[in-house]
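Note that one protein chain is taken out, while the other chains of the complex remain in position.
Chain lettering (A and B) follows the sequence in which the chains are written, and residue indices restart at 1 in each chain.
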Amino acid sequence: MRRIRKKHFLFATYDDFEKAKEVVGELNALDDKEDIIENIELYSPIEHPEVNDMLGEFHQPIQRFSFFGGITGTVLGFIFAAGVGQSMFTVQPQGGKSVITFPPDIVIAYEMTILLGVLSTIAGFLIYAGLPRRVKSYYDHTVGVDQIGIEVETDPKNNEKIRATLESCGAIEVRELTS
Amino acid sequence: MSLSRMLENWSRLNQKDYYKDEPIMWGMSIDLNKCTGCASCVTACNAENNIPAVGKEKCGSGHTMSWMRIERYWDSPEGEPDLAVEESEYPERGAHFAPMMCQQCNHAPCEPVCPVAATYHNPDGLNAQVYNRCIGSRYCGTNCPFKVRYFNFFDYQEDIPHPMEMLLNPDLTVRSKGVMEKCTFCVQRLRNAKGDQADKGIRGHVEDGAVQTACQQSCPTDAIVFGNLKDGESKVSHAWESHGVELNRHEQFNAEGERGYRVFEELNVEPSVMYLDRVRDTNA
Partner (left out) sequence: MSDFKMKDIEWAKINEDVLASLESPRKAFWIVLAVCFALVLCGVAAEIYQYNMGLGVALMNNPHYWQTYISNFVFWIGMSHSGTLLSAILLLTHADWRKPIYRFAEAMTFFSIATAAIFPVIHIGRVWDMYWVLPYPNQHAIWPNFRSPLLWDAFAITTYATSSALFLYIGMIPDLAICRDKAKGWRKKLYTAMSLGWMGRATEWIAFQKTYVLMACFLVPLAVSVHSIVASDFAMSMMPGWHVTSFPPYFVAGALYSGCAAIITLFVLLRYLFKFEAYMTPEIMDKTARLTFAIAMAWNFLNLSEYASIWYSNDMFEHEMLIDKFTGPYAGIVWTMLFCATVVPFAMAWKKVRVNMWAMFVISLLIQLGMWLERFQIVSPPLASNHEPWTQVAVWPGLVQMTITAASFGWFTMLFLIFCKVFPSVSMYEVKEMVYHRNKHGKKKLQDLDKIKDDMIKTEEGLS
């Protein structure tokens, strides 16, 4: 696919999450005033629930995947056992017992609920986390160890302003990147 | 195909007695009073059904195959059967024989537990075992209260010396290792009899006495009676009637002179085999 225009980034690393939090606050304030930032991305070695407030609420309804996956599993499991398995293909009913027997069907439906629920939860995870994907060429290994990375997508002409903001909060390193 | 089967299944969904309308239900009656414990039934069964003789060594390790077995119990002086008491004054008088084979239960515990449906109830009231389908999980065996299922722990037919395989009955299979087997009421004979009737144009009726099981045939005292329980004229249904044994009961109410019972009736497995209790003159 041909790119229409190259993206331009500034990438800064911090050794403390508090600093990163501060700088994101400042960047947001800057963006409100001048509207120069396209996107902010935060890289961290551990999970910080606070990013929901900092970067705006993430819309990731994975629980819906779990719910509907589970429901589908229940229905399919029951139809499979009771409908397909027992009533349509049963050659010989056993010992004169009824054709559709609820205890086993409930067990099978239960297991299928969980199986499909788990699988669709993972599908939801992959969709909303944007995985699998290629690792970006400029990906900094230190964010896997102990540093917080802030990646700001912006127009090259705003470089200086943003660099100043990033550095004001004690960035260890600020890099300019294009892709 | 499947839709019509589903509709058929659906219409019989809550039918209490599934095979009510079938003309045949094979049953048996064994008179323990007549049984002498001679074990000729066991021998006949082995010969008819290609049951291997496993030899002394495997017999010792419990790998015996005998669809029919004669269980020998001893009466203790009080009249209670007890295995341990063998030292009564006349031990030979205390022996109590019970030929035990698959009881062809109508509520068979072995059927619902088989994972591949290798054992099922056929319309003739037999508890059929499909050797081809059996994978040998042995769940049926553990769940059988009579422990009359026999598992092929080895490939026994390989031990048959050369010309002896000519003795095998061609009417039924030789089972390989890893398959469960059990008494079939000599189903090959039953099928032949039904086939003969069908050739004459009669369906759904086999004349009483036209077919005999191997054990019945060889019993010198005629202790075993076999036939169609749904045929009111048959010997076996007479025997059931006259000794007060009915289906769908888990305890028989025997009147004076009636001595019929079914083994482990309280488990509600509905065996098709009735036993007649032994009568002894305890004062002699």
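Basically, contacts are C-beta pairs under 8 Å (C-beta built on N, C-alpha and C of every residue); 3 or more make two chains touch, one makes a residue touch a chain.
These numbers come from a predicted model, not from an experiment.
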- [ ] Would you mind spotting which of B:Arg138, B:Arg191, B:Lys235 or B:Arg278 touches the chain that isn't drawn?
- [x] B:Arg138
Open item on the list: In the complete complex, the non-displayed chain touches which residues of chain B?
Closed with: 58, 61-65, 69, 71, 73, 83, 100, 109, 112-117, 133-139, 141-147, 149-155, 177-180, 264, 267
TODO: Identify the residues of chain A touching the omitted chain, counting contacts across the whole complex.
DONE: 17, 41-49, 51-52, 55, 58, 60, 62-63, 66, 70, 80-81, 84-86, 89-91, 94, 97, 101, 104-105, 107-108, 110-112, 114-115, 117-119, 121-122, 124-126, 128-136, 139, 141, 143-146, 149
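Convention: only the chains that are shown with their structure count from here on.
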TODO: Can you check how far apart chain A and chain B are, centre to centre, with Cα atoms defining each centre and the answer in Å?
DONE: 64
